[in-house]
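All protein chains but one are shown in place.
The block that comes next holds subunit A.
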């Protein structure tokens, strides 16, 4: 059945989110839904764009397609029961969320964490960060139309997952930390495997550079595309590689050191270019820095218990009060704010997702660019949609 023009335009442009983005009277522009099912939004992000030819005049991200009430669930489950949720907020860097939450709970309950557990946390979290960056690297190039790099990245990521599987027991939605330590101690096979992995990963990085980073087509696609100034980053509260790619060396590990991060010698890679290439370079450089941290942590790891005596049990009651703990995730500053009223469930849990702030600036940056560039910008922000919607 053929619709009339009028009916058809109602059909596609008349819903709640786009009612104020109806095409203008001159009819030169077109309203287009990018997502929620679009290959380059990496999940169910929806962006309503108004285009003139292939140029984007306006872009408006629409969220909520993957809202799972993670914060509300925090109010219904006990402190320990909520732990598995943390691996599912951002499944690519699950351990950073683990850490942010247990950090907040430890601060709330005044729980000491043994020295060895701190090192174990550093090692596993940094390893997880590398795996997250590798996946981003592959997916970003997939957005730009190169199929092969993601399989090379997955080859290395597979090795990391195999390693992380040994202490954590799972591969993706890790739930490894507990208030007061970690579940399992690091075994000998894990440490041996990790010592083998570090030189292997180092030897792969020049290949990545030669194959992909120096490719002229890639450079032409990302250099000078999606300029995000430092000022924009500040206004939107962007963190992580996005802000470091804009030349601001802000890293929670250095700015407000938590755990044992002040004992390690590592650099914070930044890039002055402010474009997609800058963010690309920062992430690739961070892989190397994470390897450095892991090496130092492996050498300096003391013996001792991996869990504090008398660590909280399932029905543990937190003292009344509130606490906030922030860690540096692969996508930026992860913050968890826990408010307790003295019962065994939190009164309120607030999750600060870095991707949410990073995504917010997309609407401003994507104005006036080509659709292909918008895809490159979206990829360079490294969004994980479950984390945005929580």
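Rule of thumb we're sticking to: a residue touches a chain if its C-beta (ideal position, glycine included) is under 8 Å from a C-beta of that chain, and two chains touch if they have at least 3 such contacts; residues count from 1.
Just so it is clear, contacts and distances are computed from a predicted model.
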Per UniProt, the name of the complex member that is left out, chosen from "ABC-type quaternary amine transporter", "Cbb3-type cytochrome c oxidase subunit", "NADH-quinone oxidoreductase subunit H" or "FAD-binding protein": "NADH-quinone oxidoreductase subunit H"
Residue among A:217, A:255, A:300 or A:314 touching the omitted chain: A:217
Contact partner of the left-out chain, one of A:143, A:286, A:328 or A:387: A:143
Contacting the left-out chain in the complete assembly, out of A:311, A:375 or A:388: A:375
Touch criterion as defined above, residue of A:32, A:183 or A:205 at the omitted chain: A:32
Which of A:152, A:236 or A:266 contacts the chain that the document leaves out: A:152
Contacts of subunit A with the absent chain, listed as residue ranges: 1-3, 8, 30, 32, 38-40, 54, 141-148, 151-152, 155, 215, 217-218, 220-221, 370-373, 375
